[in-house]
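One structure follows; several queries about it will come next.
Just one protein chain is left out here, and the rest sit where they should.
Moving on, here comes chain A:
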Amino acid sequence: MEEEEDGAAEEQQRFSYRQRLKAAVHYTVGCLCEEVASDREMPFSKQTIAAISELTFRQCETFAKDLEMFARHAKRSTINTEDVKLLARRSNSLLKYITEKNEELTQFNTEQKAKKKKQLENDNTKSVAPAEAEAAGKDGS
C-alpha cells in the first residue's frame, strides 16, 4: 500500500516536472510567434501558439532520441556538434545554416581561448617583472 503511494507520488512529480517544461516551451514559443506576428502584421490565435508549443515539445523527443543514437553509433556518450549537424540533414539550407553557425561558434571559442591565453601571459609578465627588478637591484649593490 505504501509502495503504491510512493509510486503515485513519484509519477505525480514527474508529471508536474513535464508540465513545467511544457510551460517554459510555451513561453518561448509565445515570444517567437509574437516577433513573427509583428514582423508580418499577422496575429496568431492562442490555440495556434499552444499547438506549436505542443508540436515543439514532441519534436524534442524525436530530436533527443536521434541525437542519443547518433552519439552511440559514433561510440561516444557525449553528444557533440557533429550529431546536431546530422540532425539537420533533411533540408539543404538548414544544414548549411547550422554548419555556418557551428563555424561561427568554433571561431568565437578559439578567439576566447586566445584572449584568455594573452591575459594569462600578461599576468605572468607582471608577476615576473618585480622579481627581475629586485634581482637587478641586488646586482647593483
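Just so it is clear, a contact is a pair of C-beta atoms (placed from the backbone, for glycine too) under 8 Å apart; a residue touches a chain by one contact, two chains touch by 3 or more; residues count from 1.
In this text, contacts and distances are computed from a predicted model.
Asker: Missing chain's UniProt protein name, "Translation initiation factor eIF2B subunit alpha", "Centromere protein X", "Exosome complex component RRP45" or "Fertilization-independent endosperm protein"?
Answerer: "Centromere protein X"
Asker: Touching the hidden chain in the full complex, which residues of chain A are there? Just list them.
Answerer: Residue positions of chain A that touch the missing chain: 18, 21, 24-25, 28-29, 31-37, 40, 42-45, 47-48, 51-52, 55-57, 59-61, 63-65, 67-68, 71-72, 77-81, 83-85, 87-88, 90-91, 94, 97-98, 101-102, 105-106, 108-109.
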